[in-house]
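Have a look at this one.
In this view, the complex is presented without one of its protein chains, the others remaining in place.
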Amino acid sequence: MKSFTQHPIPLKAPFWKKAHPVDVAYIGYGLVIVVMVIGSYVLGAVNWLPHDPAAIDMALLNAPPNTAGHWLGTDFMGRDLLTRLILGIQAYFLPGLTAIAIALTVGSFGGVVAGYWGGRLNLVVTYAANLIDSFPRLVLILLMVAVFKPDIYLIMIVVGITNVPIVAGLIKSKVMLLKEKNFIEAAVALGLGNFRIIFKHILWHNCRALLIIQATLGMAEAILIETSLSYLGFGVQEPIPSWGNMVQAGSNYFLQGQFWPSTAPALAILFTILGFHLLGDGLNNILERKTG
Amino acid sequence: MTATILEVQNLAKHYRQPGNLWSSLSARSRIIPAVDDVSFYIKANETMGLVGETGCGKTTIGRTVLKLTRPSAGRIIFDGQDVTDLSPRQFRPYRRQMQMIFQDLDAALNPKMRIKAILKEAMQVHHPMKNGRLDARLEELVAKVNLKKSKLTNYPPELSGGEKRRVGIARALAVGARFLVADEPTSALDVSIQAQVVNLLKQLQATLGLSYLFISHDLRLVELISHKVAVMYLGRIVEMGLAGRIARKPHHPYTHILWSSLVEKKSRETAGIPNPPEASTPGVFDFQRPVHGCRFAPRCPVYHDKGQPAICTDPDATPPLRDVDASHKVACHFPL
Amino acid sequence: MNYLPILKIEDLCTYFYSRSKQAFIRSVDHVGLQIAKGQTLGLVGESGSGKSVTALSIMGLVRGEPGVISGSIELNTPEGGINLLQGLGLHVRIHRDNGRIMQVAKDADAWEKTADRNLRGIRGKQIAMIFQDPKNAMNPFVAVGRQIAEAVRLNTAVAGHREARARALHWLAQVRIDSPQLRYHNNPHGLSGGMCQRAMIAMALAAEPVVLIADEPTTGLDATIQSHIVDLMGDLKDELALTTLLISHDIDVIRSLADTVAVMYGGTIMQQGPVQAVLGDTGTQHPYTAALLDSIPDQRLIRSKGYLQAIRGDVLDTMNIPAGCRFYPRCNKVDDTIRAQCRDQEPALINIAGGHRVRCWRFAQARPYSGRAAVHAMQRN
Partner (left out) sequence: MQTSALKPIARLLTKELLIAVLLLLGVSLVVFFILYLAPGNPFATLAGKRAGSNWHQIQDNEPSGAWYAQYLHWLGRVVQGDLGHSTRSGLPVFNEVIKTGLNTAFLTIGSILLTLLLAVPIAVYTARKGLTAIGWGLTAGSYILAALPSFWFGYIVIYICIHQFGVFPLAFGADASQWRGIYFLLPVLVLGLCSGTLSEMVRYLREELSRVLTEDYIRTARAKGASIWKHALREGFVLPVTEMVAAKIPFVLGGAVVVEQVFNWPGMGRLAWQAAQDRDFPMIMGITLMAAVFVRTGSLIKQVVHICVNPRASQE
């Protein structure tokens, strides 16, 4: 039995009461993850870490959690796992933001051009988007890595570019929707300039939620790609820690039954990516569907 | 004699049929004449009604007049000035004199902006002003359209249909427009709200001296609010004249059918002319048929009664808009 | 009335719950209707008055929570009568405060299961429905002829594909579609609006239903096409002796097709009775009906180019139903003798002549019509 009660006077409810509780839980969890990621980045940046990330302790190899002051144990060279996990964020944070920035700016540009002016420009943008979509991302990255060099920023630029079609497609369909509702025409009739219509009315008022969602998903993507590349040996290189090369290094001891050194970073990846995905999902449900 | 505020001469708008690869390669792209050779004028403080079926090009005329789309041919003369070839920048000063009320209630209303912000933006586009004065003007404006002041802090989705329409009208007035294109301003509204909006438009015309191009398919409202009425069929004006005469003494068979098809009338009197056969796709241009000749012929009861005279389908004899009376024109070879 | 109505609705309530406002949208609030055999009942009202939801409630097609919560819908066919809401009272608990529903608990799954069982063999077969916006209401991926043939096979004794096709062609011809053989293969978007509406009517008729519900069959069509459809429906009514529930916001459509009329406002019926009594110039109208008729321009007004008599205020928001008469805030016929009553107390439907009922305190001398009894009966189930 599902029960519905009318309150005598309708409440002026805050948004978290209006939203579905599952969405609120998603967003709450996602925000916790975002705070932790930013916090870790700051900790790493000011070098405020529990241990020296490079201090090798040959006596304590692959130690389980909570041994000798190492809360999360140590890796195959006896280095503190927690410290390296916190520091590992450095490998993603700025490169990930680069990828997001490229995807959002180029994608918004393409989407607006295709949707707002349409016609030939739309054909050009669609062709370019399909062209980018024709490359499997990892294969393209391997090509770039082989031709140039395995550099995390280069990789993230490629990730950003391969995300452009997604953003462009979303923005374009949003603009088309507004066009269909004569919204843009009304703004033109009022005498507003193209610049103001595009930036204020289209991008700021009607696409910002969408861009935020894409940004959260972009961060998750950056982490997963780096992890895969680390495994393939093209990611961030030792001794600089990244979660990807930590899982990779740890998994060499997997078959000997030493699970922990690779499981810890793998769980970090799992929870972080889950956080970004759920944040995106929850925001999507609340911001896009309700008002759309 | 009042001044002519808008004059349209031989306006045409042709659309290319949405490109498919082969047609663009073979350069045989088909032209859809959405509006063809349309001329009319509107005087200050006057309302011209534009009626016709869906897809007959009446909205296209409204949009072309406001230069929201570029005409293929013809001239648009606003307030004695030819504005047809002005660039968007040159045309901007005219935008504050001519505005549009869109059929879609939400068209002008950014769902993420409060009503207040929407109206303030409209007021400041052409007349930047200080906040104090802005608020005073805003209050004036809201009072003009009978909108509750408490609604100013709401977002558009929280308003009812009638309120949205009022905001739409207020927005058009905010820039100081003298000429409004009202594209089906009542079609999305309930009967009781329709009456309010029509009254508001009439009242604004009386107090502010506005001119309207009133586009609607509701014949009775058009008749009530308009001084002149133009009847369109497939992109052409087939009859034009004073509202009362068009309604009661039509000369074109199509106009006759339109008015006699009013369900209200039919429930009381029987129509003199039998209903025409319903074309497979009424109101949509059929490319298989020739563009010239009388476009209404296939559905025209007179054409069928008269034994399908050749002149009606003669490609070189498109019936011109002729005077049949003082200020009453009709485009038909055999006017009623 | 000494005949048995074919469709008899009593005290129907369909609510929706707004999570953000934490309030009920009382779309259909204690509605009672009946249609006699061969008659057309016109249900007229503005948007949000609950006419369409009433139709969907009959068909068991209401989406959203909690949906239908109480009432009875009796269908009396030659084979016998059935209450479409039979046994559903078990799955819902209603808490009232001062006679107003304030809390509803509903077991949606159990409700739906029982309702589907009640409706089996009735939905589509005994009661068919014509929807508004036919282009979206017909499957865009399937040829209209095949959709009609499907209705034939599902709801009549005709089982074979070949015969069903023949029947579908017959119905296409019946609704005056020329060259049905060609149109049979068209998809809905390949037809014009009027054609599509005809096909929709053909699909509903193909089931040879006992009751036909037509929800805004002319809305969104051009004036000339509207009159074609109205003509068609008038002809079909005579030819097939249909029992029809016709829903429209267009008083002219109702006037030309209906035998009896019910006027809805804010989720309930304000006035019902024979069409001449309700929509004619009788003077015994509900203030709302009278105001509605006044807001349509008539010839005299058009000639004088005067102002319309608009109803002040906005259409009632069924989330905030006032304590008294629903129309009180917009009514221009309230005088001081009844003002307090109008404001504080909801009037009942009052029978002022045979079958002509009005929900207004101005007619309070007449005998009130009780529609509440059925609720209590149902709760005891």
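Before moving on, here are some points about what is shown:
A, B and C are the chain letters, set down in written order, and residue numbers restart from 1 in every chain.
Here is the rule we use: a contact is a pair of C-beta atoms (placed from the backbone, for glycine too) under 8 Å apart; a residue touches a chain by one contact, two chains touch by 3 or more.
Keep in mind that what you see is a predicted model, and the values were worked out from it rather than measured.
Among C:Val104, C:Ala207 or C:Val275, only C:Ala207 touches the chain that is left out of the view.
Checked against the full complex, the candidates C:Arg26, C:Lys51, C:Lys106 or C:Lys125 give a single residue touching the omitted chain, namely C:Lys125.
When the full complex is taken into account, the listed residue touching the unshown chain is C:Asn187, out of C:Ser47, C:Asn83 or C:Asn187. Interface residues of chain A facing the missing partner chain: 22, 127, 130-131, 133-140, 142-148, 220, 224, 227-228, 231-234, 244, 247-248, 251, 254-255, 262-263, 266, 269-271, 273-274, 277-278, 281.
Panel shows chain C; residues 59, 61, 63, 123-125, 128-129, 131, 133, 136-142, 150-151, 154-155, 185, 187, 189-190, 203-204, 207 of it touch the chain omitted from the view.
The rule is simple: only the chains that are shown with their structure count from here on.
Among the remaining chains, those touching chain A and also chain C are B. When the interfaces A-B and B-C are ranked by how many C-beta pairs touch across them, B-C comes first.
If each chain is reduced to the centroid of its CA atoms, chain B and chain C end up 34 Å from each other.
For chain C in complex with chain B, the touching residues are 46-47, 178, 191-195, 218, 222-228, 230-231, 249-253, 255-256, 291-292, 295-297, 301-303, 305, 307-312, 314-315, 317.
Residue ranges of chain C in contact with chain A, taken from their complex: 15, 17, 19-24, 65-66, 93, 101-108, 319-320. Within the complex, the chain A residues that touch chain C are 1-8, 10-11, 13, 18.
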